[in-house]
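Input: one structure, supplied below.
For this depiction, one protein chain was excluded, whereas all remaining protein chains were kept in their positions.
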Amino acid sequence: MSGPLEDPAGIDRTDPEGEIARRADAYRNWGRWGEHDVLGTLNLIDDATRVRAASLVREGVSISLAQSFDMNGPQKGWRRRTNPVHTMLDTGTDAERGNQGFPHGIGGADDVVAMPLQCSTQWDGLGHIFDHGMAWNGRRAGDVVTSDGDLVTGIEHTASAMVSRGVLLDLGRFLRPDTGELEDGYAITPVDLDDCIAAQGPSSAVGRGDIVLVRTGQLARARRDGWGDYAGGPAPGLSLSTAGWLHAADIAAIATDTWGFEVRPNEFDVPAFQPLHQVVIPNLGLTIGEMWDLDALGEACAARGRYEFLLTAATLPITGAVGSPVNPLAVL
Amino acid sequence: MSGPLEDPAGIDRTDPEGEIARRADAYRNWGRWGEHDVLGTLNLIDDATRVRAASLVREGVSISLAQSFDMNGPQKGWRRRTNPVHTMLDTGTDAERGNQGFPHGIGGADDVVAMPLQCSTQWDGLGHIFDHGMAWNGRRAGDVVTSDGDLVTGIEHTASAMVSRGVLLDLGRFLRPDTGELEDGYAITPVDLDDCIAAQGPSSAVGRGDIVLVRTGQLARARRDGWGDYAGGPAPGLSLSTAGWLHAADIAAIATDTWGFEVRPNEFDVPAFQPLHQVVIPNLGLTIGEMWDLDALGEACAARGRYEFLLTAATLPITGAVGSPVNPLAVL
Amino acid sequence: MSGPLEDPAGIDRTDPEGEIARRADAYRNWGRWGEHDVLGTLNLIDDATRVRAASLVREGVSISLAQSFDMNGPQKGWRRRTNPVHTMLDTGTDAERGNQGFPHGIGGADDVVAMPLQCSTQWDGLGHIFDHGMAWNGRRAGDVVTSDGDLVTGIEHTASAMVSRGVLLDLGRFLRPDTGELEDGYAITPVDLDDCIAAQGPSSAVGRGDIVLVRTGQLARARRDGWGDYAGGPAPGLSLSTAGWLHAADIAAIATDTWGFEVRPNEFDVPAFQPLHQVVIPNLGLTIGEMWDLDALGEACAARGRYEFLLTAATLPITGAVGSPVNPLAVL
Partner (left out) sequence: MSGPLEDPAGIDRTDPEGEIARRADAYRNWGRWGEHDVLGTLNLIDDATRVRAASLVREGVSISLAQSFDMNGPQKGWRRRTNPVHTMLDTGTDAERGNQGFPHGIGGADDVVAMPLQCSTQWDGLGHIFDHGMAWNGRRAGDVVTSDGDLVTGIEHTASAMVSRGVLLDLGRFLRPDTGELEDGYAITPVDLDDCIAAQGPSSAVGRGDIVLVRTGQLARARRDGWGDYAGGPAPGLSLSTAGWLHAADIAAIATDTWGFEVRPNEFDVPAFQPLHQVVIPNLGLTIGEMWDLDALGEACAARGRYEFLLTAATLPITGAVGSPVNPLAVL
């Protein structure tokens, strides 16, 4: 399924501009769903996909793929990204003490959260990344995302989209059967993806409209050893060379258990930052999930030898948002 | 299905304390799922329920039941509840102008939200309401919800729970076929619920583990006429006399298209505030949804004559939260 | 002291572009304090000014000129401006109940605020307003204020600046001795300012480096009758025709007791918005204060027949901010 441009030696580590442009040009989906499109590859999920996805529920086991949302998360302030700050407007302590002034013994607790939309388990919207000042579908970035938010491709447009067949590709378990964890800096190639599918068997065949979940195992390591540089630091992840694979597969979306989806450090010897994002979000129109917790799902799939399931991962429709926190549910 | 205590004349409008206590005593589920329980009636959703729910997906149509999350919402500051404030950390305008300093033409947009967890479409957690200083399952409120959040029944415990059969009871359409909207102050009784089910037909039979959605039509009115007093003001909603019905039905959760679930003003001639909440959250352990947008779903169900569907409504697992914003998806 | 361009009939109500440009050209201070300047007219406060200001303290009476900062403020959500949302991280209730886990009986309370910097009593920084894409001192707006904040003239540069002689011009009391309140829509002219100074006597003579406080009385009315349209609606305030007066006076800063400093509606019959801001902030480099509470100060000055005092109004040095909440203190 890998694209024509991709081979293991295919990346010139001194030329991110060229490597990105070559793939952006080859795999650009602009106009594919009309000039007014705001969904990109999410268009590949149709009613039939959802019927088929629902039919995958056999046991009724529901698994949340969300990390927790709290101050114990990985954010350290880079680019003003903090962990979520959750505070109470009213408490049980005040209710019990009679401080609230409500009648007939009723008491209440309310709360507030302040958080970056990219702080924990999340979807990146189509307005999250730009390529040379251009956003998804060939729009100028400044026409799309201003300080008023994403005026065109805001996450609210995806409100009903995120139901599909999910497929887990457990690269950690496949490539490192002993530990289940890829080492930081490991670049997952198209061959790795295809080999993993072959090894896992037919239930993990990837097709049109699927939401693919790539487990690297890094989160298990972070959970064990502490966050360290989880946010922004070295990590296993997809190689830039998977761009063609992602395009050819016609998937609707993809998510990983890492902070940044693609391998870190990025695959260049000169300054570079998230080149695969630059290719796939504004050019392919691919929605990306990050910091998903795929460990319990990995266990469940391995135990069953079955890697497909109903996946619902509804965005929170914050008007104009370029991303969304999410609690994805896999139902097996 | 209505409980033994309930009859139309059953509410002494001068005695909220007594009316609440009578129902709390009669319908209290404390201990039903063990002394350490943190889920209440969500325990009634089991694997078989989820398999059956998934089997209801026939056409693959996905409908979001969320209102938008933005400054155009209904909140006016009461109890420090504001609409969500969404701000950008980075914008497309800055990316396009070359202000971001990233290499090889990549640009990005990030964002932040500050919002009450009860500001828009939401779940009320079990720590949201107390009865005489007591929380769900017989715990002291001050042992459960402190200024550090809900230490026991925080919303994170529900992370994988919210997948079940959904049933729409379109009381607005049933009782007011001309407008589809119940008038403010209309108290929905157990008889109304039973009659609606009978009229809608077998697909709306309510049973164990279901998530019941009650459409009053008030949101359609607010959308047309402006929010007015939507937040906290007069509204159609469930009568206190439905407490027994809710208990007997063994449903997992219930949600409405109004701000406050129950009828407003409340059914007393003396000061009262949300008595049905006081009975069902801390005593029954019932999870309640509010401000759900049930209009498109109402259209879809009426058109099909079918009122059941797969419902996923995953909470955002903010550690210690007493509620959660939610984007519920009905898949028909 | 009024400028050469200003006369009562001087405003062509059909031509805001022209009226603004004429004044911007005439009163532009760009380069006056060097090409790297970040303070504008605040440069006019020097050490001698501060010595003289301190010498005005005779009785030692300190008067706060701040409105309260809470949910009872005037903001209603326009441009995402809310009132301040203050929440507790820890409470006395929890401390008293023994919920905090600290040793030897110590307990604590902490808190958090989320607020627009322009929500209540405030200073507008030099990055708050632009004229045709240009910021103070002739810089391009996009070189100055990005989504990272004001990179050049951020409010932090004013951290030590806000100490000077304060002068109250109580236009409300002078023009409307019966009520002390100018009516909404009243445009204060240069003649009004000069007449008020003459009437109040020598202590209100305005000079280089002063911070001038203009009391309209509108806040007293809002306090009595409710906020109404205080935020953004009709208000008394300075006429566009005062631009020359403000330039000629060489004052360091000016503040009023209204939401928007200048008269509302603005003085044009075609769409217009805050034209005096457009002239004086980016062109003169004048710092403006809004929503100051000048009522107690007005009483105190009137009682003494003395309208000058030490004024300290330190900005909160939030890096890159384009404004600051402030608690100004007048010491008489």
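Every chain is named by a letter (A, B and C) in the order it is written, and numbering of its residues begins at 1.
Going forward, a residue touches a chain if its C-beta (ideal position, glycine included) is under 8 Å from a C-beta of that chain, and two chains touch if they have at least 3 such contacts.
Here the structure is a predicted model, which means the values were calculated and not measured.
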| item | value |
| --- | --- |
| Contacting the left-out chain in the complete assembly, out of C:G10, C:G92 or C:G207 | C:G92 |
| Touching the absent chain when the full complex is considered, from C:R13, C:H132 or C:R223 | C:H132 |
| Contact residue for the chain not shown (choose from A:V38, A:A114, A:L182 or A:A235) | A:A114 |
| Full-complex contact with the absent chain, from B:N29, B:S62, B:Q75 or B:S147 | B:S147 |
| Chain B, residues in touch with the chain not shown (by the definition above) | 85, 87-89, 91, 93-94, 96-97, 99, 112, 114, 147 |
| Interface with the undisplayed chain - residues on chain C | 16-17, 20, 46-52, 54-55, 57-64, 66, 68-70, 72, 79-81, 84, 86-93, 95-98, 102-118, 127-133, 135, 140-150, 156, 159-163, 270-275, 277-278, 310, 312, 314-323, 325-329, 331 |
| Touch list for chain A against the chain that is not drawn | 71, 77, 80, 82-83, 85-91, 93-94, 97, 99, 114, 142, 146-148 |
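Methods note: only the chains that are shown with their structure count from here on.
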| item | value |
| --- | --- |
| Copies chain C and chain A - interface residue numbers shared by over half, same or different | same |
| Centroid distance [mean C-alpha coordinates] between chain C and chain A, Å | 46 |
| Centroid distance [mean C-alpha coordinates] between chain B and chain A, Å | 28 |
| Multi-chain contact sites of chain A, meaning residues that touch two or more partners | 87-89, 91, 93, 96-97, 112, 114, 147 |
